[in-house]
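Only one protein chain is missing from this complex, and each of the others stays in its spot.
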Amino acid sequence: MKKIIKNFDDFKIINFYVGNVIIVTASMMLIPILTSLIFKEWSTLLDFIISISIAISLGIFLMFTGRSKIDTVKVQWKHGLIIASSSWLILTLLCAVPYELSGNTKSFLDACFDVMSGFTTTGLALTQDLDHLSLGLNMWRHIITFVGGQGMVVLALSFMVNHTLGAYKMYVGEGKDAELVPNVKNTARIIWKISIVYLIIGTIMLWINGMFIGMQPVSAFFHGLFIFMSAWSTGGFAPMSQNILYYHSLSYELLTMVLFVIGSLNFALHYAIWQGNKKEIFKNIETQSFFITALIISFFVALKLTNSGVYSNAISVFRKGVYNVLSAHTTTGFGNLYARQFATEWGDFPVVMLIIAMLIGGSACSTAGGFKGLRVGLVFKSIVAEVDKLLNSDRKIRVFKFHHIKDIVLGDGMVKSAYLIITCYIILFFIGTALGTYYGYPVLSSAFEAASVTGNVGLSIGVTAPSMPAAMKIYYIIAMYLGRLEFISVFVLIGATFGGIKRLWLRLLEQ
Amino acid sequence: MVKTFRTIILVCVLVLSFPIICKAKEYSNFNDLIENSKSIDNIKITLKGEAIGEAMNRGKYSWVNISDGSTAMGIWIESEQAKSIKNFGKYSYKGDIVEINGTFNRACAEHGGDMDVHAISVKIIDAGGIVTIPISNNKKNIALMLTVITLTLIFLYKKSTKSTSK
Partner (left out) sequence: MTNKRIISGVITEISYTLMFLFVLYGINMILAR
């Protein structure tokens, strides 16, 4: 009997914190409420009032059920993972309500798709009629991607500090992060500080540039704010249906490139540079990896696009080729081409290059997706190390190291986890590709879209549309979620749920 | 004699006007433009759509993006001509429906590879204006009810936390 009560205690603790996360996130709806109020978008205002009420009520209810236990039960690491992964699922449903009420999505599933796309900073959209969207709803879309992006990193740090798989151990550095700050709360605060500083600087730069290219001050401001939030979080949402093509501007595209490349960098790297350690940019394994892969992929894409005559001058190859390669590689998803143009104009080779760029992805501990440059760098170094071991005699054992904020020895454990996570991503990618071909989409298009989803990129070749089969929408939602949370916390959630149910059932049978 | 002459002239007019009519194919679905971009590259076309967002003045010329309902296309127009477009589509606003005749570019060399249309003529077909978005009474009532419920819950929760901390 005692054990059953204990299980319920776990449940209550989780409820309390999930309720907490829901309330904090739902409070963000106050911003679109304020926006709609100022711009007299009455219908949107009501949509958000309804949505925020539902969310906060649910949050309070959950907190009620768990409140009595917060002092008695200690929050463990496993609780943290379940709290993180389950709040995401619940929030996806709650944050979809404003979309559904607006009538701009063809189904609730489409609305959930857009929310998950925002939270995971993917950027694929099923929302219709973006060009006539209310400022309030557009504000919401972009807030979801900005807060979702940062929030995920912060959440990950808060709960995943101790786990051994993946990039976080690297970042934290064997449990003791003397480099950054001694505790997670301060780290989270620093991450927000960095983001807010860039929010102010980036928005102002885009605002000024917007007016420069002919936009009115008010619209230039909102476009600037939205585009910044999307660029920094490597999201890919844009306020207009043409995405970045709407602006027809080299300067705007350049600015977004600068912002999304910086936004894709590891927060530990930002911190190191801001502390004065400028050499870190060159020494860090992730920037090295990104620089090399971005250079190689851009080179080949530019070469092919020029040779096959798709674009006639250097500036076009830069603005269409390089831009989209970087957008794909940083997993941002900003585009200045119509989705179908990748399929009808580019030819197979550049599309394959983009797929590779999307899968490799950006930096760890950032809003970028994909395998992550850290793992790619580790895999590469481990191959070199293996070959070296085979070639050299047994007596000479060379120790391989890599640099990530500090010099770290290339250990078997970290190499194993890099290979493991990359394998998970590849499996996710192949299932997505196969699913697309099952429903009749061409192989390369299915692969492109699957890579975009797996790497949380957001570029589309035209597959993502309201007419897409529901099974694909559901799979893409799951894939975006798994990709962003890097599998582990979701597996723990599934394991704990089934394990918990099984244990409970067995105990009840014993009685 | 006069009758024959008239007939010949009439036939000539009809025959000659045919290619002119055929050349300026009108596009109302922009996906056709994108799918067939290679075959209509550098050709004069006519397209019709709603002006959205705003006209972005870049000096002598401006950018106006027009939408067919789901896809929007960039039009490079002389700023003077752009001034004739008074209404632009956005939330609760319908933009002017314009008919553009101009050269289509699959990857405009002048504009960094953008797919665009360099307009020769601009015609306003339908003026836009404010669109009222209807709000059902149901929505108003539900919103009110939910607000009351939420505020009540917040109040109750705050009260219970105060009583336990005493």
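Per-chain numbering from 1; labels A and B assigned in written order.
As a convention for this text, a residue touches a chain if its C-beta (ideal position, glycine included) is under 8 Å from a C-beta of that chain, and two chains touch if they have at least 3 such contacts.
Since this is a predicted model, take the numbers as computed values, not measurements.
Contacts of the undisplayed chain with visible chains (whole complex): A. Summary of contacts with the chain left out: across A:Leu109, A:Leu254, A:Ala385 or A:Ile478, the touching residue is A:Leu254.
Within the set A:Leu93, A:Leu303, A:Ile356 or A:Ile431, the residue that contacts the chain not displayed is A:Leu303.
Check A:Val24, A:Ile38, A:Val218 or A:Ala314 against the missing chain and you find that the one touching it is A:Ala314. Of the residues in chain A, those that touch the hidden partner chain are 190, 193, 197-198, 201, 254, 257-258, 261-262, 265, 270, 273-276, 278, 281, 291, 294-295, 298-299, 302-303, 306, 311, 313-315, 317-318, 321-322, 326.
One rule holds in what follows: only the chains that are shown with their structure count from here on.
The centroid of the Cα atoms in chain A and the matching centroid in chain B are 32 Å apart.
Taken together, the chain B residues at the contact with chain A in this complex read 31, 34-35, 37-38, 52-58, 62-63, 65, 67, 70-72, 74, 89-93, 106-107, 109, 111-116, 133-135, 139-140, 142-143, 146-147, 149-150, 153-154, 157, 160-161, 164.
For chain A in complex with chain B, the touching residues are 41-44, 46-47, 49-50, 52-54, 56-57, 60-61, 63-64, 67, 101, 128-129, 131-135, 213-216, 219, 240-242, 245-248, 250, 310-313, 315-320, 336-338, 340-341, 344-345.
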